[in-house]
Structures are given as C-alpha cells and as structure tokens.
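Structure record follows, encoded as structure tokens.
Some chains have been omitted; the remaining ones sit where they do in the full complex.
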C-alpha cells in the first residue's frame, strides 16, 4: 500500500536524520559561531556539507521534487528538531521548508529553476514577508490590515512597504512578499540582492535558532519583473492558505523534537542527582513534572499526526492546524518550563540546550499566530458549525 | 482487512447507539426514578427493555461472546456516554463492562453460564470489590495494603474483610472479590444473595450516575465454594492487571461521550444568548473556553484511540492506560467546568445535564486511581526507562 | 483609637462566633432537616434560638443598629463561615446580611421597623430580586437588560416581571425588587405574602447551603404602596452599588471560613492516613497541595482585608471588590478542589463537609457575577486609568 510504504520509508529517513543529529549536530551546540541571531552562514554551510555527506540534506523532498506526505514529513522533521540546530543543518527549517512547499505547488518551471533549486540544494536561504509592523498601524497578526502595496508598471511591478519579523531576512537570497494589489493581494518572488530591499535591523529576540534572526525589512519601491508573480495575481490570500496549515504543522513537528530532547536531558538529570535524601526523580514534585511531560509529549505527537492525516486526506485544515498549533505550542512550552524547573539552577544556564528550548517555546506561542488569534478563529468555527453534532 | 471491517462495523454500532441515546435515553434524564444513588432498578429495567428492542443492548459483545477490539469498543462506549444514563441503558457501564471482560477472558464455562450470561443479557448487575476503607488502615489506592483475607476450609473458602467504594453493590447479584490468600491474592466470585455479605451503607457521593451508587460492603466470614475462584488461586494481582487497563479505558470513552454532550449544550447556549451587547460566543471570554474544549475533546479522543491501539496490539498497557486516564480525566473535568461557566447560573442547575457531568468528572479524577497515584507510577516508569531514547 | 477598639472587639466577637460554630453548629451538619435546597425553616429556627442563647445572633450589628466596620465584619463572617450552616445559624447569611446593610443605610424609620427589625432578630428572611432569566432575554449578569417594570398607579406602583436565582425566595417574608421605572430603575420593598408574588419553582442547584435555595419568582402585576419605594425613585442602580461591594465582600469572608474548615479536615486526614509506605502528607503530591492551599488561604484573607479597608475608607470599591471577588472565589475553589483530591474517595462523599464546600465554591465562581464579567469590568477600569502610573 502506497501510504504504508511511504510511512516505512519515512521511518528510515527519520532514523537516519536522528542519528545525524545525535552524532554530529549536537556536538556543534556550543559552537561559538552560533549567536543570538542564529548560526552564522559559515556554520550553516559546514553543517549542511556534513548533512549532504550523510545523505540527510533536505530529507523530506524526494529526488523528483515531490514531498513526503504530511505524516511522513512530521516524523522526519521531529527527528531533525532534536537539536535546535538540526532543522537548519538538514535544511528543513522555517521559512525555507514552507517556501519549498509553496514553490513546489505553484511555481512555474522557470521560477523553480531560479528560486526553488538553490533552496533544495541547501545553498540558498529565503524569507517570507507577510507580517507588518504594528507600530505602523500595519498588519501584525491581522491580514486584513495589509499595507504593503504593489502597483503595476508596464509588465513589471513596484512594491513599497515595510515588513516585520521576517525570519532569516539577513542573508536570504530572495523572499516571497505579500502585497496589496488592485485585486486583493498578490505574492511576489523578490530577489534580495538589490539596494531597494533593506534589512533595517535584526531584532534582538528571546529565541536564537533561526539563521539570520528576525528582521525588519523595508521595500523601497522595489521593481519586480512580471514573471516574478507567484501563481495568479490577486490570489495571494489563497496561496497563503496553501502554505499556512502545512507550515504550522512543520513548526509543531520540529519543536516536538526539541522538547523530546529537553525531556531526555531533564530525565537524565533527575535520575542522576540526589537532594534531600533521595534521587531527584523520586521526589514527587519532580517525578510528577516528568510524568506530565510524558503525557503532553504524547498528546503533541498525536495531535500532529492527526492534523497531518487531515491534510494528507486533502483538506485545507485551517481549523485543525489552528487547534494543533495552539495545543502543541502551549504544551511544548509547559514541557520546556518543567524541564527547566526539574534541573534547578542548571536549568536556567546554557550548559544544556534546555534553556534555549524554553526560550524558543516562549516565542513559538506567538510566532505563526499568537494562541489568542487561533482561539478566536476556532471560536468562529464553532459558532458556524454549532448545529453539527459532535459525533456526526 | 479484519481490522478495517471491525472498525466499519463499530462505526455502525456506534451510530445506532448514538441514535438510541439521543432519541430515547435523553428523554429519561429528568425521570424521577433517577436519584442521587443512580437510576432505580425499575428505571434500569425499562431502559434496557428499550435498548434490547432497539438492538443496542450490550452492543460491544458479539453474539458469540467475543468482544469488539478496544478501539471499536471505545467508539461504541463514547456514543453510549452521550447521556450519563446511557451506559447503564445499553449495558456497557462500570463495573459490569469490566467484569464481563474479565469473566470472558478467564472464567470457566460454568462460571460464564452462572455469572456472565445474566450480565450479558442485562438482567443482572455485578460489583468489583478491591478498594478497602482507608479508615481501617486498608488499601485505599494502594493494593499492597490489602487486608481482606480468604482462608481455605476444605474445598471451600472463608472470606472476611470490608470493602469500600463498591460501585453498584446495592442491587448487585454477585461481586468479584480480591482477597489475600497464602499465595499473594486471589479473586473470588461471590454471590451477594447471602446474609454474610452486607451492604452496610451506600455513600452519598458527588456523582450520581451509577445504579446502586457506591457502597461499603462487609464480608462477614463469607463461605465461597472452591469453583468460585476466578482463574488461578494466587494470581489475583495479575488478573487485576488484565481488567485494569481496559476498564480504565472504557471509563475514559464513556465520559468522553458525556463531555461531548456537555459541549454541545454549552455551545448551543452560547450561540443563542446575548449579554453585554453581543452573542455570548462572540465574547472571547466565552469563545475561548469553547475553543479550549474543542481542542481538549480532540486530545481525549486521540489518547483513547492510541491507548486502545496499544491494547489491541497485545500489550498490557499499564503505563499507557495510566497516562490516558490522567490526561483524559483531567481534561474532561476542565471541559465540564468550562461548560458550566459558559452557561452561568444555568450551568449550576440541573436544568441541563451539564451540572451532573461536572460532578461526575470531579469524581472521575479520583475513581479508578487518583491522578496523583497514576503520576507516581508513570514517574517510576520513566525512571526505569530513562536510558531509552524518546524516539527509539 | 476607635479603629483599634473596633478591631479588638471584632476579634472577641469572632472568637465567640467561632466557638459557637465549632461547638454547636458543626454537630448539625448531618441533620436530616438540611436538604438540597438548604436547611429547613425548622432547623433554621432551632439554630438561631441557640445562637441567641449564646449571644452570637446577628453579631455584626450593634445593639444601636450600627454595623461593625467592613474589616471587623469580615472577621466575624469568616468565623461564621466555618460551617456552611454557620452564616444562617448566626444570621449573617446572604441575602439577608446585604439587605440589612442596605435597609440600615437608606431605609426610612417605618421601613426599618417593618422590614429590618424582623431580619435583625432572625425571625424573618428576605430576598433580593435583581437577576432575570436569560431565557426570557432578561438581564442575566447584565443590568442593562432589565425587563421587570414598575409603573405608578395613583400613589401605588404595579410591578410586573420575572426574576431568577432569587436566593431564599422560598420562605422569605419580603424581597427588595429592582424594576425599571420611567427614571432609570427603582428599588421596592415587596411583601411576599400576597398571591401576585409567586415562587414558580426552586432550582436544583449544585450548592445547598442557602435556606430556601434559589427560586424563580414571578411578579404578576404586584401592587406596592408608595411608601415601599426604597430610597429615591430612579436611584435603584446607585443603591445597587451601595449594596454591591460590601455584599461581594461578605460572600468572600463567609466562604473563606468554609475553606479554612475544609483545609483543617483535609490536613487532619493527610496527617493520619498512610499510603504507599508513607504518611499521606509526606507524599509531595499531597503536601504540595496543602502548601498551595495555605498560601492561597492567606492571599484570600489579605485581599478581603485590603478591600474592606478600602470600603472603610469611604470608597465605593467597585474595582477593588471585583478584583477581590475574582481572586477569592477562584482561589477558594482551587483550595476546595485540592482538599477533595487530598482525601481521595472520602473527598467526594458527604462523610465530611469538604464535598459540600467544593460544590458551594463551584457556584460561587458564578453567583454574584461570573468571573468573566468581573474581569471584563476590571479591564475597562485598566483602560480608563492607563496613564496612571502603577505606583502613583
């Protein structure tokens, strides 16, 4: 059965990725080239060279360019996430992974050649420019407030606006830019190697795993050729939906991996140390926290698998991915928090990766839509479907 | 595929059970024969007569006496649980359902004829006597403290002790009694129609769905014939394990159904009523609660399905069912609590079944092992398996 | 210093009340005359006769009719609350206590003689009719939706409407009714001994401490004499404010007493019982719950004392009492819940008063304004005061 085969092979790929993360990537976690704005370009290149050698670079995309199904992708990305450096190392990180997905779905052959190929090979990085600065009265989490505009100029377009929280902007080769056009909104592929694209600053954020950090980007009357419209003009919001649910899900899968790692570290700590006359884990105050973690890790895994199955069955998965994003991000945050607490003073130091996982999880509750925005949309969904019986 | 067929048929059975609950059982929810110690014997008989007529009595056991697999059983029991009266009505309630399961597994043909057959037909009720009064220094949740003893007397046995929280004791035909014997502990099938078995009192508890309530039972030198040993003498604890995980799981499935119903009622309320200038559900304070519920109901469903799959694959499932019981009981409690809160004053009245579901969920966090006891055992499991990688 | 003297004397009164509750009232907690709609009239009379004999009847009102200040009242009511029967026994229960307060503030001499005197002596009970049935599109928690009307007829008034959740309606001599009049809203003193005042039904609610329970009351064109307007016509909402904050606070104080009692019972249980090889309280899973309770009980006490001080200083205390009501009701609920959990199976039985305290606290999160309504008003307060520095 096709699906069964795919799962089996996904398990193999995931196992190889896991081995690579544990055997190779983990040893780079204290590398000095990894700073508060993520790993440097040099470190990324070194890790990817090793990943390629180990046969685990861009492991979720088959040689023919097709992607593993969503359930399989989740398994592979979870393995990659076992180190916060892992997704970058094997080239399944955000926003590149979502951009690969979208380009694979709706890019033209020449767009694929120019923009997708260097992503797949791990030689380029990209950005996704949607969120706008709240301070400008811009979109924030609310797409209806989009202020960046693109106006046609002959066969070209001119894009003007400012984008915020552009992950990986610093060092990206290109970005997918959402802009208002006469008809609704349109997506553009924008080469970053032009002076009208300015990374104004890289934000100092609580998280530090993404190469290039999160930048503020000014688009100063950027000229874009007509063949750089991604998909149909005016269909930007529907493409955003195409990318949305899968991208949410891959975030969840990667961070599940990181949280499993944190749990391993905290468990090992609790099993080795003594305090107040007992092994740490034998204190119920500690053991219960690890038990709660085990339960919530399982629930996160099940939610991700469920949502992936919904997407694999062809649904858009807006509600399901919102439910999954809320449940998983909030759970992984609690898990990381408990791991920190179990480890006491050591937990708040960078001596282990637990401290970083905690910081990443804090940001994850906001990135890709704050919990509250998702609950708001889920409540609207409940209102619409109120008459449907729960078991129907 | 056998498994696929079973699932399909389970969906059919579940659909019929759901229709029966919604069309028939719900209308009995304000029947005056349902009191604080559960529905009366007369009400139970009336409901079961109707269930039999609708072809949904004891729906999880096939005509040949075999049980649906655990995943299928969970689907059917969830449907039955849509009313707190439902499981009793269709004869899938505790403790009978677990007793059917255990008797089916290890009863002798003559034990099955005498004890199991009247259970399956819905004509008798039974009890399970394990927990002992904490006040006597007895077992409570701790099986190592078992104080009830059985001593051989010729080919018979004499059982002496007191058992607490014996669900359904009042009105049961027989009980399965755990007692200390020379070799560890042994299970006995004890006919309740003898004066040495005394239901001392029925406790006034916060829950009220179980027929017969929860009783304190004295076993005053009860004589039991040798062929009433259930399974092997001395193997009581291992049989307790056989019954344990499935019984935990069916509790979860039934109460999931009740919680889904509470969510339906609360949602309908929130969609219909206005307050402070807006439909109730459009207040984020309300909508977010219903969104949290939707997420946690899905998680409960997934945990139950996962654990059932583990049992169907042949594992004992001790840890998995402990994890599931903790996760599901605590989640369903939060869900019921939010439903009450969404409905304001109406939520704390018996005008809807939500108030009862809340009370039942409060008890469920303690019945079948308090959350803390399960977390303690999960922590021990984590300690033992500490070196196993989470993704292995 | 006057204030100091008052406090000292309050401590004396509170000590006498406490002794009466512990020595006398507690022994009535399993009296069969106490049912799901509260203690019967006969039981109330017996308790009050004893309270009068012990010199603790209506202990918060001085012989001259003046009330203790709010901080002192809180101390006395906390002591009364040590039993759920206590406030009724010593005549400091809702809604009488709040009605005494309001009548004392704004009643005319003849109103005081007719309505207040029998309340103070404990011979009559009263009701407060503000909330309306949500099902009628009525007020619920939203006073702006008031639908009960009073229209002048000569020097009299005619009142028509339905009121919901009227605590103590069954058996009350009179009620204070809020009704819409030409000018805003007006409060009326309505004698219940007339056929046009109909207690349609007493709700079956999760709580059971209030004599008379909570009723639905129809006011069928009730004629009220002109001298039964309480205070000024049209000033109903401002009088509601006068009663509001103090009444909220006395709820908090009484239930704090009940929660302290629950903590005593749970602590004694945890110190006496053994499980899994250790005294219950020496399990961190249990000890931490009791520690959390101790902290939250202290916080509840401090919040009540703070809010009472604000009222004693002459402020209206709308925000402060909303903050206190939210904080205290939610905390006491968690406390009661933990007490239940600490006691395991015993916790969900009526063998101790803990089970009832838990049910009362569940209702308290909704009665007197659900938590969410108070948070909504606090948020508005924050918005208005945003520019004020927190430490100003």
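All chains are identified by letter, namely A, B and C, in their written order; residue positions are counted from 1 within each chain.
Please note the rule applied: a residue touches a chain if its C-beta (ideal position, glycine included) is under 8 Å from a C-beta of that chain, and two chains touch if they have at least 3 such contacts.
Computed from a prediction, not measured in an experiment: that's the story for all the values here.
Participant: All chains share one sequence and 3 are in place; how many are there in total?
Facilitator: 4
In this text, only the chains that are shown with their structure count from here on.
Participant: If you average the CA atoms of subunit A and of subunit C, how many Å lie between those two points?
Facilitator: From the centre of subunit A to the centre of subunit C is 52 Å.
Participant: When the centre of a chain is set as the mean of its C-alpha atoms, what distance in Å lies between subunit B and subunit C?
Facilitator: Here subunit B and subunit C have centroids separated by 38 Å.
Participant: Can you give the whole-Å distance between the Cα centres of subunit A and subunit B?
Facilitator: That pair's centroid distance is 41 Å.
Participant: For subunit A, write out the residues touching at least two other chains, lowest number first.
Facilitator: Touching at least two other chains: 284, 288.
Participant: With touch defined as at the start, can you tell me which subunit B residues reach subunit C in the complex?
Facilitator: Per the stated touch rule, the residues are 131, 134, 137, 140-142, 144-145, 164-165, 203-207, 273-276, 283, 285-286, 337, 340-341, 344-351, 355, 358-359, 362-363, 365-367, 370-373, 375-376.
Participant: Taking the touch rule as given, give the residues of subunit A at its contact with subunit C in the complex, in rising order.
Facilitator: 283-285, 288
Participant: Using the touch rule from the top, collect the residues of subunit B that touch subunit A in their complex.
Facilitator: Spelled out, the residues of subunit B in touch with subunit A are 14, 18, 78-79, 82, 257, 260-261, 263-264, 267-268, 271, 279, 281-282, 284, 286-288, 290-292, 294-295, 297-299, 302-303, 306, 323, 326-327, 372, 374-376, 378-380, 382-383, 386, 389-391.
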